[in-house]
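Here the complex is missing one protein chain, while the rest keep their positions.
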């Protein structure tokens, strides 16, 4: 029996489907994650390029959009053990150019923006509040890294009662193995994995519904 | 460059070390996780057997101990999308024998006990409050599954400012691949991985310190 | 200038209004709160009687309903400083008849139920998850005490992005002064105060909308 067999035998990995109202969440597309000398690598830059499309489609149908990024205080004492485990994270202070949102996928007026000090986009932010006040029950998730902050957000999204849709073309990791394992693992327990094409098609149906 | 190379190049995976005051957290050692026909498999039963030792050592030195288990309401509507993704979880109601703590590692009087409805031991529980009122800054983590609820607890523990020490011999998964990947991934970003022998040795130094 | 004048001058206390989808939250109507020898007093029993009506009206229109109650572990060590401040709370263990839901306003099948160890219905529960998975953005709040757990839930509801509607006839306190001050204070900063008649009228409009 392979690893996958036991998940299938125990009926893991059923499909969630999209709920009544969706939003887009973009995670940690910061300058420092575009370079493999810093926090980047593998397919993160591809994910950023694809997220330009995702954001354009979402904004076209007035879908709510949220952005989070990682910021530590000077010295990084505020991120606790996370900074001991990954010391370079302490460098991502507000005034470090590596902390800035990548321009092509940066927030525009009216979009929710939060700074976080840990992996999950929900931890120590008011993301869940913005979600509730917008009646959102489904999240299209883009960002990096797939096995780190994207995964943490998807797990928390499920815990908060949301339907996490990880947009496969719009999430990236610094290494291939973790990227692929995370997508498989998320699909078994917490999230649906969708292609960018599928998400854009869904958004077009919303647009037609509005136009009708 | 292998996957591991880039994590090393970016200085991931530094050692946390144990803090000033530790507690033990035991996750989801419930009857249903002892059988591969339900939620179990691979090395979960070994992890339970080893946790008998871990708990004995912790209780010997009066280290605080917390236990969490997964419980859904009748019908499972309360666990939301988690129950749509993994329908069998809806069966783990309070009156289902599969939901009971495994006897050999069950809570005793004075130990913190919480029921949870999602992966993380912190989500929707007062675990962080019990941790603060006990001045705890370090968690020795046992339980299952390594890639699921143990991982979620370790990620949240790090976010809450704790030093998560995953006790390798005391965590188990339904499949080997997810178990091993989760240990490696946790060690890179959020937690130290310790053997049961190392943890017991640390506990003995506490006992000697008290006796001295 | 009176106390009220400065709140008016600074434009506090605007009306929220009901959002797109409402639920009912019933807080701490437990046997021990029906007696002024335990945790009760003043108008709590009146609030319970009125909540019978509120629940009937809500169930008639299939409005989602949530119930929370306070439960401590044996010895009460798990509630931390709250038990040092109010020692009698430590007595409200699961097997104490005073901890039981008052029969006339007890949960029925399909309604969300959570146990809490602190004042707020949101703290250490999955109430916010149930709210999100039901697309709820408005809460009709009943329960006790107005100045304690009702207030804490209303403040947290606002923080979570919800529109808290405190049902004046359905909330009670052990003393009149705290009851009245809490209603005024909540109305200034966090919540609308509605009468039971107004809430029932709103529910009837929903019923007609469904019937139409």
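As written, the chain order gives the labels A, B and C, with residue 1 at the start of each chain.
The working rule: contacts are C-beta pairs under 8 Å (C-beta built on N, C-alpha and C of every residue); 3 or more make two chains touch, one makes a residue touch a chain.
Everything quoted here is computed from the prediction, not taken from an experiment.
Which of A:36, A:53, A:78 or A:91 touches the hidden chain is settled by the complete complex: it is A:78.
Across the interface with the omitted chain, chain C contributes residues 3, 6-7, 9-14, 16-17, 36, 38-39, 41-42, 80-82, 84-88, 118-120, 123-124, 147-148, 152, 155-156, 158-159, 161-164, 174-178, 181, 185, 188-191. Residue positions on chain A in contact with the hidden chain: 73-75, 77-78, 80-81, 109-110, 112-115, 117-118, 123-126, 129-130, 132-133, in rising order. In the full complex, chain B touches the omitted chain through residues 19-21, 126, 128-137, 159-162.
In this text, only the chains that are shown with their structure count from here on.
For this pair, chain A with chain B, the centres built from the Cα atoms lie 25 Å apart.
Distance between chain A and chain C, defined via averaged C-alpha coordinates, is recorded as 34 Å.
Multi-chain contact residues of chain A (touching two or more other chains): 159, 161-162.
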